[in-house]
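In what follows, a single structure is set out as structure tokens and then discussed.
All protein chains of the complex are present and in place, except for one that has been dropped.
Every chain is named by a letter (A and B) in the order it is written, and numbering of its residues begins at 1.
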Amino acid sequence: MGVDRRNFLKALGLTGAAIGTGKPLGATPAVNEDETEFHGILFDSTWCAGCQGCEIACAEAHGLEGPALEDVPEVGLKRKANENRRTVVNAHETSAGEFFVKSQCMQCAQPACVSACLTKAMYKQKDGSVIWREEKCMGCRYCMISCPFDAPKFEYHSTNPKIQKCDMCYDRVKEGLLPACVENCPAEAVKFGSRRELIAEARQRIADFPGMYHDVIYGEHEAGGTGWLYLSAVPFEELGFNTKVQKKPYPELTKGFLYSVPSVFVLAPAVLLGIHSATKNKSNQDNENE
Amino acid sequence: MDAFTYTDIFETKGIEYLVIIAFLLILVPTWIMLNRPVKVKTQLIESMNGLTAALLRLPRGLFYNRNHTWTYLEKSGAAKVGVDDLLLHITGGVSVDFLRAEGEQVNKGDLIATVSQGDRQLKIASPITGKIQKLNTAVHEKEGLINSDPYGKGWICKMKPENWKTEINDCKMDDEALEWSQEELTRCKDFMAEAVQLINKDSARVVLQEGGALADFPLADMPGEVWNKFQKEFLD
Partner (left out) sequence: MSNTTAIEQPRNGKSTWKFLADEFKPKGKPFTWFNIISVPVIMAGIVIIILRFIHGLGYVSNIDQEVPWGLWKGFNVVTGVAFAGGAYVLTFIVYILNVQKFKSIVRVTVLNGFLAYVFYAGALVLDLGRPLKIINPIIGNSFGANSVLFLIAWHFLLYMIAQLIEFSPAIAEWLGAKRARKILSGMTIGAVIMGITLSTLHQSGLGALFLMASEKIHPLWYNEFIPILFLVSSVFAGLSMVIFEGSISKRVFADKISEKNKTGHKGIIHTFSQICAFAMFVYFFMHIIVFVHGKNWTYLNSRMGLWYLTEMIGFVLVPMVMFFVSYRKVNITLAKVAAIVTMLGIVINRLNVSIIAYRWDAEVPYYPTWMEVVVTFTIIFIEVWVFRWVVNRMPVYNESPAWAKENEH
């Protein structure tokens, strides 16, 4: 009959359109083909003097207030980044003396926030910087829930709230400049470069000065690898780092659920239709039971 | 997966959702197509084919009215009236009840008898005007007589016709009757197909068994409403 044929052709056309307009399938490896490698920043806590030059430079570069004069790193004081400062320096008393640590967004290789963001406002660029795109964000704060480092900070007192977090100064890097904190560090404790080279350099430093460093690069494997890498003289717990962060990328935790969605969408209607057909004719028998 | 270049584990999610949408859209017509009552159609067609054989049992010399009754003028001057074979092959086994008594005057189109199967029935109207001389009690008493011998011993009544010549003009004979019968058969097939649709919609009353025996007499499996419809379409 005419109706069947029409429907069938309509459906066929639609499938064709869907497949044609969707991204091309085929042997697409999940690896970026133009082989742009990630940038990273290496922070060596044995070199940092706690001068807060990075805090001031970062605030200036991003239109935020810098730290107040009396707001200095002190042992026992836990300073945290918030909507007014993207990075903070903290002082820690350890078994090998006092050290300073700069904290900010870790620029993960597979960021939880990017995977969590449903508007693609949190976005990982090809060069590795994880940025926040204002025009897309709806302020749901799911990125904050997902981030193992609690990096994104929200402007709770604004009617048009922004998310504040380190973005590896990608706009400066595009122009060929260095990130603000790197450029302004008098002790050269922060170094910018390709992640691969920075890891090699970090290993080199550990190898060259064996007594001086703890033999772990924090950020090499944490959360599946992060852009910010840390060197320390002591085990990282003493510097207030969260060492319980898993070594696999965080988006993999939702992979199982999201991968099963299409199967459920295909199987459930089919099974339900089947059961419905089977029980369609016994309706009258159950009518007045019990 | 190294951590030096970009890897997106959810790369294909977008197109997967598009495929799902396409699936759901195709699912609807697919499901509807799968649920069309296919078996029933073949049953009907086969039973209808069987009926063409019966068509040949259209004895010559009889006058066939469009309400599926026949009439024949005997030498005695009485007109015998009965129901035609085509109708009986559609209904299946029926019992006959008279609506009139001997000696009654009936006009053309008045109801004279009913053929019933269980609680369903069809009403038979007289093809001619006249006075009923005799009712065939045998067809009323003997089950199945009308089905086995509708033109012979299964006659319904004998009447003394009043306007034989004029009323006969409305009837068909011989070749014309054959042609008309075939048309009625086609009409009947369409009617049955429609009736089946009506029934399958109402799940509580699926009467036609799928995969069961051939329905030789299509009306036999139909509910009363279909009989009433049949009455309106074919016998009035």
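The criterion applied here is as follows: a contact is a pair of C-beta atoms (placed from the backbone, for glycine too) under 8 Å apart; a residue touches a chain by one contact, two chains touch by 3 or more.
Quick caveat, the model's predicted, so the values are computed rather than measured.
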Which displayed chains the unshown chain touches: A, B
Of A:121, A:169 or A:239, the one touching the omitted chain in the full complex: A:121
Contact with the hidden chain (one of A:48, A:61, A:91 or A:112): A:112
Residue numbers in chain A that touch the chain omitted from display: 78, 80, 82-83, 112, 114-121, 136-142, 144-146, 148, 150, 153-161, 242, 244-246, 250-251, 253-254, 256-258, 261, 264-265, 268-269, 272-273, 275-276, 279-280, 282-283, 286-287, 289-290
Interface residues of chain B (partner: the chain not displayed): 8-10, 13-14, 17, 24, 28, 201-203
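The rule is simple: only the chains that are shown with their structure count from here on.
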Interchain centroid distance [CA atoms averaged], chain A/chain B, Å: 74
Contact footprint of chain B on chain A as seen in their complex: 4, 7-8, 11, 14-15, 18-19, 21-23, 25, 28, 30-32, 35-38, 109-110, 115, 124, 126, 128, 194-196, 224-226, 249, 251-252, 255, 258, 262, 265-266, 269-270, 273, 277, 280-281, 283-284
Chain B to chain A touching residues, read off their complex: 1-29, 31-33, 35, 203-204, 206
